[in-house]
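A single protein chain has been removed from this complex, and every other one stays in its place.
Moving on to chain A:
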């Protein structure tokens, strides 16, 4: 938890929810559910805080402005925020719990097939940035919802910049058909010929 003078920033750490629940295809037409990895939220405690005193008196508190720890689901995030607010209260400040807001949600998932990043970058030039020398993943900046996706050759996708779980879901459902178009078909004995040449499309 990062405590500034009034606002509290919470980063929630990794939590791998390996659930084998059946997927509701009405909700997730692709059949894949992205797993949340990180949630960043802020809350306003409503009073000025003296960071030195908190660092000295509270347990589990480190005054290191660069360090932050985090949480996994939005409810956990809120719960943790409340717990920290209580800690701050116990130290002696008049802390309130105002304006809890999730600022960033990060999720990851796997489409389970290799992807032709170069083709995707060529056809969706306006949204993609692919520099294999700099970073092996393709950076796709989706406009609606406004999220950034990191797409890798292996088929793993990281979605970030979302404000809610719903944005993550919508973003993924939008990118899934695109990524399907650029699926790498393993060529056994058939080299050099590439019949698939998807027509470039514009995603909103």
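What we mean here is this: a contact is a pair of C-beta atoms (placed from the backbone, for glycine too) under 8 Å apart; a residue touches a chain by one contact, two chains touch by 3 or more; residues count from 1.
Methods note: contacts and distances are computed from a predicted model.
Novice: Have a look at "Transcription initiation factor IIB", "ATPK synthase", "Nicotinamide-nucleotide adenylyltransferase" or "Methylosome subunit pICln" and point out the UniProt protein name belonging to the hidden chain.
Specialist: "Transcription initiation factor IIB"
Novice: Using the touch definition from the top, which of A:49, A:107 or A:121 touches the missing chain?
Specialist: With A:49, A:107 or A:121 as choices, the missing chain is touched by A:121.
Novice: Which of A:55, A:91 or A:153 touches the chain that is not shown?
Specialist: Of all options in A:55, A:91 or A:153, contact with the hidden chain holds for A:153.
Novice: Hey, which chain A residues sit against the chain that's not shown?
Specialist: Given the touch definition above, chain A has residues 114, 118, 121-122, 125-126, 129-136, 153-154, 184, 186-187, 191-192, 194 touching the missing chain.
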